[in-house]
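Have a look at the structure below before the remarks.
Only a single protein chain was left out; the remaining protein chains are all shown in position.
Showing chain A:
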Amino acid sequence: MACTHGYQEKIHQYIDQEMSYNEELTFKNHLMNCENCLLHFRELNNVEKQLKNAPAISQPSTFKQDIINRLPKESKPKKFAKTIKEHPLITACAVFLVMLMTSAFIEFQSDQNVYVSNYEGIQVEGNRVIVPKGKVIHGDLTIENAIVEIQGHVNGNLTLVNSELAQTNSNISGEIVQVNRFFKWASMRLSREVTEFFQQFIYQ
């Protein structure tokens, strides 16, 4: 009959030297009084000893050269794939940047609507933006995708994005800035979006 006191697991704990001193005393005490556990212990101890005494296997010869001969040669596309795998952060940044640029570029091309930053007192006829005679515009003015006629007066800077100035009577007290390039458009656009975003909060 096997011992029912759950000492089988304890035998393994003892062999693995995972017992506290007190546990060990109780365990040994039990062994002295339980024939089954003692036999079990002796057998496991023997297994343990034989496992530890198993002879080391000597290798017949070295196969270093055989292994090196079997190594695959690296191809160039694989090397590229390897660089990508090794630097996931840089890859992610590059992909993100490319996507950002593409989407911005697409928007740049589709954004061909006339835009005027301040419509007060300004006439818009098709793609023509006119500041009528006698009108005075206070503050800076930004106009996009339009042909601009200034007959009145602008009291500030005039920024023209993808726009032409058809008529100048030098009625502008500030500077005239022409923006046609993509990057400048992008920064202009960004600052506009940001101000509009904050304006929303102010109005709410």
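The criterion applied here is as follows: a contact is a pair of C-beta atoms (placed from the backbone, for glycine too) under 8 Å apart; a residue touches a chain by one contact, two chains touch by 3 or more; residues count from 1.
Please note the rule applied: contacts and distances are computed from a predicted model.
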- prompt: Which choice in "Cytochrome bd-I ubiquinol oxidase subunit 2 apoprotein", "Glycosyltransferase family 2 protein", "Methionine biosynthesis protein MetW" or "RNA polymerase sigma factor" gives the name that UniProt lists for the one chain left out?
  reply: "RNA polymerase sigma factor"
Message: Under the stated touch rule, tell me which residues of chain A contact the chain that is not displayed.
response: 1-4, 8-9, 12, 15-16, 36, 40, 43-44, 46-48, 50-52, 54-57, 59-60, 62-64, 66-68, 70-72, 74, 79, 82, 85-86
